[in-house]
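Yeah, one chain of the complex is gone here, protein chain that is, but the others are all in their spots.
So, chain A:
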Amino acid sequence: MNKLIEVEQVSFAYEPGMNVLNQLSIAFAPGVTAVLGENGAGKTTLMKLLKGLLKPTAGRIKIGGRDTRQYSAAEIARHVGMIFQNPDEQIFKSSVLDEVMFGPLQIGQSPAEAKERALAALAALDLSDVEKENPYDLSYAARKRIGIASILAMNPEAIIFDEPTIAQDQQGLRRIGQIMSELKAEGKTVIAILHDMEFAARYCERIVLLARGGVIADGPPALVFANDDWLRQAGVKAPGLVRLGQALQLSQTTVTVEQFSQAFRTEKLRAD
């Protein structure tokens, strides 16, 4: 089956005449794509459109070649899962396990399957020991990871992470990055909205910049993060290592510490 999510000339306004998105076109394929842009640029809005939570004012969105208008909400849920920026918009059950089982049950998994998937997802997010607790007795960071677990348990083809790194410590960041990489290896389409440029550079193979209601750049991290003009227009900043490399006049754009160190040695110390 065609796995693409295609956005064709989509416009959207919350209030008539005030377009947040303007004839935006983009396609998402399997792999990990980061969507970056200023606060208020329309990133969350775009994702809510993909998920069918909002309807385009103009244009259309196709999942697997079929217009989303022909899908029911449950059908979309089987294809596209979305982890909300604010976990408190997503979580409403009084135990962590019930919360994570809710989605799978909704899309027709058997209780046994739902429980098995939920437990696996909780383990992947370091949440096994809080499965009986009330999510609202846990920290914001933990609720953010519960949001991720509940979508993983539904096992959709495409997963949207709206700012997954909020409030996470180093261990949480590594876990979430690892999960994205695993989803990619399974052939899933992963879309992550991020303000953490280091994380985007490390875990995403494609960077999309959103500004003025449209896509202003789309390419691999080394390309997009090397273009100051694009970054300025989208109000984002290159990752620290890219800025360091530029200041030291390295010819390569590096995004991990190992790559940087290697490039510095070869270019500056003429060693390998």
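Just so it is clear, a residue touches a chain if its C-beta (ideal position, glycine included) is under 8 Å from a C-beta of that chain, and two chains touch if they have at least 3 such contacts; residues count from 1.
Just so we're on the same page, contacts and distances are computed from a predicted model.
> Could you tell me which of "NADH-quinone oxidoreductase subunit E", "Sarcosine oxidase subunit alpha", "Energy-coupling factor transporter ATP-binding protein EcfA2" or "Zn-ribbon domain-containing OB-fold protein" is the UniProt name of the chain missing from the displayed complex?
Record says "Energy-coupling factor transporter ATP-binding protein EcfA2".
> From the list A:T33, A:T68, A:Q85 or A:Q109, which touches the chain that is not on show?
A:Q85
> Thinking of the whole complex, not just what is shown, which of A:R78, A:K93, A:K184 or A:K237 touches the missing chain?
Hidden-chain contact among the options goes to A:K237.
> Would you write out the residues of chain A that touch the absent chain, in ascending order?
So the residues of chain A touching the missing chain come out as 14, 37-40, 44, 85-86, 88, 137, 139-142, 163, 166-172, 195, 197-198, 235-237, 239-241, 243-244, 247-248, 257-258, 260-261, 264-265, 268-269.
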